[in-house]
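Before anything else, here's the structure in question.
All protein chains of the complex are present and in place, except for one that has been dropped.
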């Protein structure tokens, strides 16, 4: 058995008890309720799927059910925008800095010149990125995004949760506010509703933990799917994405996650977390009960446990 | 001759030289350029119209031309909302405090609970007020507003400047951003575009200095038009309006204006200022060149001169 | 009986029941506890003293006890600094605008150029003003301030509460922080501890409601003590002080107080309020239970009642 196989074996053995220990924390969390669809998620659920570069996998807890990507999708729309337009174009419209503010904050847009979003993983930045996806219409942009996501997840069936999409589109007033502010600042040139349609759609793509793990594995392996051998993303853009995931991936708890877990990760309000051990594993986690910063309370705890026990921190 | 007549006589004599002295400051100001229509205003213009409670009047400088009310209209939509719904309803949705921030700032909406606009004279507050005008449709609300403005100005011909309205509606992205934020915070219940249509329309009502003076005179006389004898506004709502004009009427230069002029006033980015000497005069001023705070640079100077020379401060 | 005598007579008759009605609100308030000395104040107390320009007076409730002026003193140190140096000097170091922020906020010092306090009645501004009092030493400055306060209150016995002074000086870390920030911004040139000594001392001058009423009466009468005939303050500086009391006197509830009471006023965290009916009365109020904005909860209610019943609003 190789070192890698030995570790996977150890995980297989210990994962059930780690999952159960972390699951207890779900009692402290709250399921996102700003749209009715999200509030239906099972509060006490916790699941994890780990896929190795050699195609082996381990899963634990409640891995079966699907959930919407929400902010997790922002990592991949950023990559697609970079593939469509290159670094110079994208970073003229969105910065590279963590903010310390809430994910939907408008403070820095007003206070800090030149009024562009601080980074592509907060809402303002991700909306700006949605406007930079190639395509002649919102429909075409969305189709390209879905195709890209499917390729990464190696799944032809990955699709929108139309109820969530509709719900977000109808109630997303703060995101509309952000988008119009960006339009006013000259960051967005397109029609705001068109941009938001693309944004709300990619947030509402539905996936499972194993889809997340597969998408993460591509990043963990520098942009090539290790199982098909196909290069899906240029290595530099993977590097950029992974860096943002470390500095800004877990909302304004990214610093704490970097200290306590030390892996590139991106969370969503559905309770999903996509993370990876670079070069080795892609990982998908779901735990709908959120902590006050908006991250899966049990999911973060489970990743802290894994990182500490298995010495996974990059740092 | 009464004291009042003597003063008016003195003003008549000295106004031309005061106007010319203040006009020199227009060189330091900038005409608002955020919409093309406004940028066409004559930069070196300065005009004033003073109307007394007995119907006498004095004018000076460039009084002939029309300009859009812009923020000046906010005083009167506030009054109309109060007449439609009463204090309790209106002040559940908009506060009573000066902000110290720019007129289109979003900072306090995000930072200060419960996220309602700080006062009805900043953009956010005025948009909230627009949503509280009685009427079954935006069209009806706008019609009621125009009717009310005409009554106050005693003019059947007061009307919208449709070019300015269209221009503002097309480019008003920051106002849209504010409106959606308010919708997200539950301050606005109606459709945002409907509310903004009412807002952009009342901002684009076109008037002259003499219209402003007549509207101001109604406030100066406690809500009754002294020339027709008709009560147009309940006295309490005039009191509320005048108080806001002192604490928040001149954007974030209201405090300075209160110290240096000491009269209730409201300015607009077109360069208009509506002010009054309570019990005595209604005053309209126009001077399109603005200072960095957004007030007519020459208009403010002229009012400082008048207040100092004639001891007009309320304080 | 003159109109004035008639009103005073009516007040005498009705004041007891108005005081008792307002006193009930003390149950909702909290006595300031940031220094031990203040927390000893009687929570359910409410007292008022009204002094007319002719020397008549009415009192109601708990008027006997002394309390420290705290922020109320800021009105008079501003006046003294103006008398020492003139408007140009003072307003180069402190602005004229309400802030909308808490009285000890540092936000605008950091965010708004040129980093001077927005007005002289917030802590930062009052500390800057303390540095502008004439005198060769902190001792001499403080002596001049006390002498001025005694003259205004027409009382030789007005003095510091040394326990409160010591307590504030020892625990005033946020005020020290503000003062050093001002020093860093070049607003204060003197030694910071020297400036703070002057500041903490004038905040800890102890007075009664009748002292407040007498000091207020001087302002109400344009700067001359109507009972001694002595001019104590130039009229322009009274005008400036009264204007600031309207726009910024009641912390970030000044706008609401202007709408609901409509009189120049200044409050302190001891629960005192100094206010006036211009030309007619000087008024002192004490009610240690504070509302969340830091104003006497029962005191504000009592003044709302008086203003509504007696039509006292300036507006």
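All chains are identified by letter, namely A, B and C, in their written order; residue positions are counted from 1 within each chain.
To be clear about the criterion, contacts are C-beta pairs under 8 Å (C-beta built on N, C-alpha and C of every residue); 3 or more make two chains touch, one makes a residue touch a chain.
Remember, predicted model here, so these are calculated numbers, not experimental data.
Participant: For the chain that's been dropped from view, list the shown partners it touches.
Facilitator: A, C
Participant: Which one touches the absent chain: C:86, C:114, C:134 or C:184?
Facilitator: C:184
Participant: With respect to the chain omitted from the figure, which of A:232, A:258, A:274 or A:298 is a touching residue?
Facilitator: The one listed residue touching the chain not shown is A:258.
Participant: In the full complex, which of A:119, A:142 or A:185 touches the chain missing from this view?
Facilitator: Considering all chains, including the one not shown, the answer is A:119.
Participant: Counting contacts across the full complex, list the positions on chain A that touch the omitted chain.
Facilitator: These residues of chain A touch the chain that is not shown: 95-101, 108, 112, 118-119, 239-240, 242-244, 246-248, 252-256, 258-259, 262, 264, 278, 313-315.
Participant: Go through chain C and note every residue touching the omitted chain.
Facilitator: 105-107, 110-111, 173-174, 176-181, 183-184, 192
Note that only the chains that are shown with their structure count from here on.
Participant: Could you tell me which shape the graph of touching chains takes: line, ring, star, complete or other?
Facilitator: Chain contacts: open path, no cycle.
Participant: Please tell me the distance, in whole Å, between the geometric centres of chain A and chain B computed from their C-alpha atoms.
Facilitator: Computed value for the inter-centroid distance: 48 Å.
Participant: Nearest whole angstrom, what separates the Cα centre of chain A from the Cα centre of chain C?
Facilitator: That gives a centre separation of 54 Å.
Participant: Would you mind pulling out the distance in Å between where the CA atoms of chain B average out and where those of chain C do?
Facilitator: Spacing between the chain centres: roughly 32 Å.
Participant: For chain C, give me the residues that contact two or more of the other chains.
Facilitator: Correct list: empty.
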